[in-house]
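Here the complex is missing a single protein chain, while all its other protein chains stay put.
Then we have chain A:
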């Protein structure tokens, strides 16, 4: 069976779970544990990627570029990746991240907007980086569109293309069909990034592997936006048991989650993502997982039910990065119910 590369995103997608409060010392511990466990790629950036630290997405407590430097220093075998969402991150930040030693960049666009990745993918390739084309909200377009957009990213030089289930809205059969279509159409390897909003993250990752994906994402303890990602330790266990070749050691990955990451989260007074009615609604309605904490905050500010906010944001077809729409939705809902603003 094929060799599967695992990317751990505890220090990027997982950053949502700690409201971007990671410090260099946290990064040092987590990267050391993941590297020792044999994880192939470790992603380190603000949850919304380079340049994400902002009023809109929440401020990082420490400059993400310094966190990248720390990760690069600590990692002996693992490659360090950064996320770049065109429109949020900039070429300047990418160049700086590369200078600090990041060797992988995941360039993320909405499923229908692959062409905005051109200047970033080309620049990254020119710097000699390994480039992952990350097509977000993969549930929002049909398979033909996904293939068309993946080919666009491939034509710019992306080394891997991901079907990214940012809303945790896909079911195993959906993932299988998407990955199989990509495998069939592309020359480059295919990856999948799951969210657990419908409780399908591991099942979806296995379906992706079965369809030929050779890049899969996880995060320790399944931390991450919405109900979180596929738990890396669970992913390692499930892939091993299915007979896939992977570089990671199961016990060490479990220890990284339980002995290194969990205590950090507790220490920060944060909690691991829950499977609650909010995350379930996100998966069901197909809402970008990172909206969760912002929706909660806005609902609280305007005194309304967070589920209504999430459903309405979904109805308005907000895409990744449109956290700014949440405040307006909450404002509109509060106004409609006659609440004082």
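The rule is short, and it goes like this: a residue touches a chain if its C-beta (ideal position, glycine included) is under 8 Å from a C-beta of that chain, and two chains touch if they have at least 3 such contacts; residues count from 1.
Please note the rule applied: contacts and distances are computed from a predicted model.
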| item | value |
| --- | --- |
| Hidden chain of the complex, named as in its UniProt record, picked from "Phospholipid carrier-dependent glycosyltransferase", "ABC transporter ATP-binding protein", "Phosphate-import permease protein PhnE" or "Acetaldehyde dehydrogenase" | "Acetaldehyde dehydrogenase" |
| Touching the absent chain when the full complex is considered, from A:144, A:258 or A:324 | A:324 |
| Residue numbers in chain A that touch the chain omitted from display | 51, 54-56, 86-88, 90-91, 110, 112-113, 115-116, 118-120, 301, 316-319, 321-322, 324-325, 327-328, 331, 341 |
